[in-house]
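Each remark here refers to the structure printed beneath this line.
Removed from the display is one protein chain of the complex; every other protein chain stays in position.
Just so it is clear, A, B and C label the chains in written order, and each chain counts residues from 1 on its own.
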Amino acid sequence: MSLQMSSSAVQATSRPLVELEDFSLWRQNRSVLDGLSFTLPKGQNLALVGESGAGKSTIGLALMGLLQSQGVKMAGRARFDGQDLVSLNARAWNGLRGRRLGMIFQDAGAALDPCFTIGHHLAFPLRRLLGLSSRQATERALALLESVGINDAKARLKAYPHELSGGMQQRVMIGIALACEPDLLIADEPTSALDVTIQAQIVRLIQDRVRMQGASCIFVLHDLALASQACERIVVLYAGQVMEAGLAEVVLGRSRHPYTQALKSCVIELDTAALEPPPGAAPSLDRMPSGCRFAPRCPRASERCTAEKPPLQGTEAHQIACWHPG
Amino acid sequence: MSETLLVDKIARRPAWWAGLGSYIRHRPFFILALLVTLAFLAIALLGTAVTPFDPTFQDMEAPMSPPSSTHWLGTDSYGQDLLSRAMAGARYAFLTGICSVLLGALGGLAVGLMAGLAGGRTEWFLMRIVDAILALPSLVMAIAFIAILGQGVDKVILAVGLALIGPFARTVRADVLQVRALPFVEAAGLMGIGKLAIVRRHILPNVFFPLVVQATIRISEAILVSSSLSFIGIGIVPPTPDWGLMIAEGRGFVSFAPWMSGVPGAALAILLIALAIVGDGIREQMDPKQRAGH
Amino acid sequence: MTALLFELLDVEKSYELRGGGAAFRPGPKRRLRALDGVRLTVARGDSVALVGESGSGKSTLLRVLMGLTSPTDGRALYGGQDVTQLKGERRAAFQREVAMVYQDARGSLNPRLPVLDLIAEPIRHHKLRAGPAVRDRVLELLDQVGLPAATLKRYPSQLSGGQVRRVAIARALASEPLTIVADEAVSGLDVSTQAQLLNLLVELQRRMGLTLIFITHDLGVASFLCDQIAVMYLGRIVETGPTRAILERPAHPYTQALLNAQPRFFAPIAQPLQGEIPSPIDLPPGCRFAGRCPRAVPACREDDPALMPSGQGRAVACIRPLTAAA
Partner (left out) sequence: MLLFVGRKLAQTIFILLMVSIVSFTLLKLAPGDPVQMALGSEYSQEAYASLTHEMGLDQSLVVQYGHWLWGFITGDWGRSYVGRTPIFQYAFVEALPVTLTLAASALFLAILIGVPLGVLSAARQDTILDAGTAALSLTGTAFPSFYLGILLIWIFGVHFGLFPTMGFVAPWQDFLDGVYHMTLPALTLSTYFMAMIVRLVRANLIEALQQPYVAAARARGESERRVIWLHGMRNVLMPLVTVLGLQLGALLQGAVLTETVFSLPGVGQMITNAVLNREYLVVQAGVMMTGCLFIFVNLLVDLAYPWLDPRLKPR
C-alpha cells in the first residue's frame, strides 16, 4: 500500500519539495542563518553538513516550525511543497507536523518521554492523526515496530523508553516519525550518539523506509563521508551561510569552495597520512565577521571577502558562494 | 588576522560604568532590592545614632498615637516611638540573622565535610542523624532549643543557628559527593597529590563557594525564624525592640491602632522581600540554569 | 627489544550483582565480566590504540592499567611491578612518568583554578622547577600545545572545547612523562578541531618520543595516530597487532565489521552487522561475538577462543579467522 502511494507521489509534479530562498533567521537579534538558498526535489535526500554552530540543526527545527517563539525572527522564504512556512500559523503547523513532516533526533533516549510507554508514544499518530480504532492502532503499531526491525514488538509496546538500548530507541523514533507516512523526514544527527556498528544499521533503515514510502529526507550530519553515502544532494554550511551546494558527487567530489576543501582535508580515511585543518575556530554568534564568514580562516581570503558577502551562484547541480573558487 | 580582531576588541571594550548601566537596566528589581537591603544594613549599623527617639523612651503624653509630625509612624501602647523602634529592630534582625547563619553554616560545613569525605558507615550514620534533624522544621527545632536554653537574644541566635546545621550539612555533603566524583579529583590523585592537599585545593574551594551563596540566601530564613520565635513570645524579651515582638504587642490593638503592628510588620516584610530578590539574583548569577525553584 | 612499560597478564575484572529476587530472598548472584583474560604489553615508544564500541571494556582496561582499580584476577604490571602495589619512590615515579588525558577534559580541570595554576600543579608537585621558572615552563608548555600566553590567566569556563583539550594535554606534559594515556581525547569535537589536535598529538609524540596509549571508538583516529592496535569486544581483546597490517587484512570478523561500518566517500553503505552488543551479564559459553558473527559455525558457540599469535606480531581470538579463509 505504501509502495503505490510512493510511486504516485514521485510522479506528481516537478515542483521541489523544499525550497529555501534567501532565508535568514535571528535569535535574540543575533544572526543565526544568513540568506540561505537551496532546493530539494521530491524523492531525493539532502544532507546539511558543517561544523557545530553552522546552523544546520536550526534549519531542521525551523522547517518543523519548532522555532516559533522566544525572540526568533525569520525573513525570506521557506517553502514546503509550495506552501510558505515562514508565515504559517499554529493551526496550520499542527496540520503539517506528524502528518506530512516527521522528525528524528540525535539523542533518541531524550526524545522519548520517559514517563510514557512506547505504545503510548505510537498511539498519538495512529489514533489521533490517522483516526484508527484501538484495535487497528495496536495492529499498525506492531507492524510499524516490525518494519523498523524491532523483534518482540508486542512486549516492546509496553516497555518504557529507558528499557531499550540506544539503537532500539532510535528505531522506535523512526517508527513514530514515519507512522503517518510523511512526505519529508528530517533526521537531526540520527546516528552520532550510537556505536559505529549500529550507525550503519540506522542509516540504512532510514534510507530504506524513506525510499519505500516515496518520501524525502533531510539529514543533518557532520560526517562528510556518510553524507556522500546517504544523500543525493549536499548543502555545506559555515556559520549560518551556505558555502557550497548541489549534487553530492560535484560538491564533495569536485569541491571548489575553500571551506568544503578544508573540511574534506580533515576527514580521516584509513590511508590518510596528513591532515590539513584550517587554523582557528568557528566564530561565536555574537561576533560574526562581516562579508564571507569563513574569510578569517580562509587561505585565499582577500579584502573583498571581508567587505562583501559573496552571492550563491551557479546551477542547481552546483552552487558556490566564493569570490575565489579554486 | 587575529591581531586586527584583538585591536578591534580593545577599541570596542566598554568602560566599566557602561556595563553597570546596562546591568541596572536589565535587572532594576535586583538593584532596587540590593539598595533597600543596604539601607536596612546601614540603619542597623548606625543604630540609635540615627533614630529620632530612644527606642525605649516612653512618651507618657502620647501612648498609641497615630502617625503625627512628632512621631512620624505613631507610638505603641507605652508611648514608645515606632519609627525609632523599627529602626533599632533592624539591628536585632541582622544580628540574629547573620550570626545564626554563620553558626549554622560552619556547623553544617563540619558535619557535611565529615560525612562526604568519610563515606561508608560514618557517612550513613551522620546522614541519618541529619535526616532526623531535618524531619523537624527549623522553627520547631528552634522552639525545642529555646525550651532548653531559655529566652534572650543570644539564646535565639544559638537556637536558630543549631536548627540550621541540618540543612547546611545536607547541601555541603551533596556538594562534596558531587565534587569528589569529578574527574579532576581523580586526576589529582593519579598525579600523586596527597589526600589533604586534594581536599584543601580541589574540594574545599568548590564546596565553599556554593555554601557562601547558600548562606546569604538563608539569612532571610534565619531572620524569619527568629522573629517568629519572638512573635509567639518565646524569643527575645521586651523591651528589646524586636520586630516579631512588636508585631505581637500590636496584634491585640489591630482594630483601633493598626500602625502598631503595621510598622514593624512592614519593616520585616520589606526586608525579607528585598533579601529574597537579592538571594534570587545571586543564585541566578551563580547558576543561570536553575531559575527560581524552591 | 625495548623495555616493557605496561604488561597486563590475563587480567579479569568482574563485578557481582545482587538483587533480582523477592524481598529477603535475594536472587542468584550474577556476574558482570567487564574484562576477561586480557593480555597486553606496551613497550617504551609504542603507540597503542584500544578500539571498541561502548561496553567493550576499554575504559575498565584503562582503569586497571592506571591502578585505579585492581583486577579480580591476573596482574597489571608497570616496569615489572604490580601497579596497585607500587610503594614510595617507585610509586612517585609512576605518578610522574604516566600522565592521563581524560575524555571529559573540562571536568578534569578544577574550575576554580586559572590555567597557570592548573599546569603548574604537576610541575610544583613533582618539584621539576621552582620559583619563577615554573611560570616560564608553563608558558613553554602552552606554546607547545599552540595556545597563546594570554591563556595563562583564563579559567577553564572561558575556554572553548578545543582549547580546554589543549590545556589538558599541556597539563599532562607538565610532569615530563614517558607515557600519555588518553581516553577518547578527540571525540565529540568538530572535524577541524579534531584534526588540529590529532596533528598536535602526532607531533608531540614524535618529538618527545612519548609512549601513547589511546582509547578510541574511531578506527580512523586509531590508524592515524597509532602503530599498534587492539580491538576489543565485550571485555576481550579479539585482535591485536600492527595497525596497518590489521586494517589492510583484518583477521577477526568483528574487526572486519568495524571497518565496513566506517563511512567511505561515495561507497554504498555496506551491509551492517546484525544485532547489538549483548549485555555482559551471564554470558553464554563460546565466542562472545558468535551471536552476531556472519561466519559463526556451531563450534563457535561451544569453545571460547583465546587470543593466539598468528605471526608478524599479530594475534587473533577466532577459530575461523578471515586470513585463514582467504
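Just so we're on the same page, a contact is a pair of C-beta atoms (placed from the backbone, for glycine too) under 8 Å apart; a residue touches a chain by one contact, two chains touch by 3 or more.
All of these numbers come straight from a predicted model, not from anything done at the bench.
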Contacting the left-out chain in the complete assembly, out of B:F40, B:F94, B:F184 or B:F231: B:F231
Contact residue for the chain not shown (choose from A:A111, A:L164, A:L194 or A:L275): A:A111
Per the touch definition above, residue among A:G98, A:G149 or A:G214 touching the missing chain: A:G98
Hidden-chain contact residue, picked from the options B:V140, B:A197 or B:M286: B:V140
In chain B, positions touching the absent partner: 29, 128-129, 131-140, 143-144, 146-148, 150, 220, 224, 227-228, 231-234, 244, 247, 250-251, 254-255, 258, 261, 265, 268-269, 272-273, 275-277, 280, 290-294
Those residues of chain A which, in the complete complex, touch the missing chain: 61, 64, 66, 70, 90, 94-99, 101-103, 105, 107, 110-116, 124-125, 128-129, 160, 162, 173, 176-177, 180
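Keep in mind that, in the parts below, only the chains that are shown with their structure count from here on.
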Most distant chain from chain C, judged by the mean position of its C-alpha atoms: B
Mean-CA-position distance for chain C and chain A (Å): 33
Whole-Å separation of chain centres (CA-atom averages), chain B against chain C: 49
Where chain B touches two or more other chains at once, by residue number: none
Touch list for chain A against partner chain C, complex: 51-52, 165, 167-168, 195-201, 203-204, 207, 222-226, 228-230, 248-249, 252-253, 262-263, 265-270, 272, 275-278, 281-282
Parts of chain B lying in touch with chain C, wherever the complex brings them together: 182-184, 186-188, 190-193, 201-202, 205-206, 209
List of chain C residues in touch with chain A within their complex: 53-54, 160, 162, 190-196, 198-199, 217-221, 223-224, 247, 257-270, 272-273, 276-277
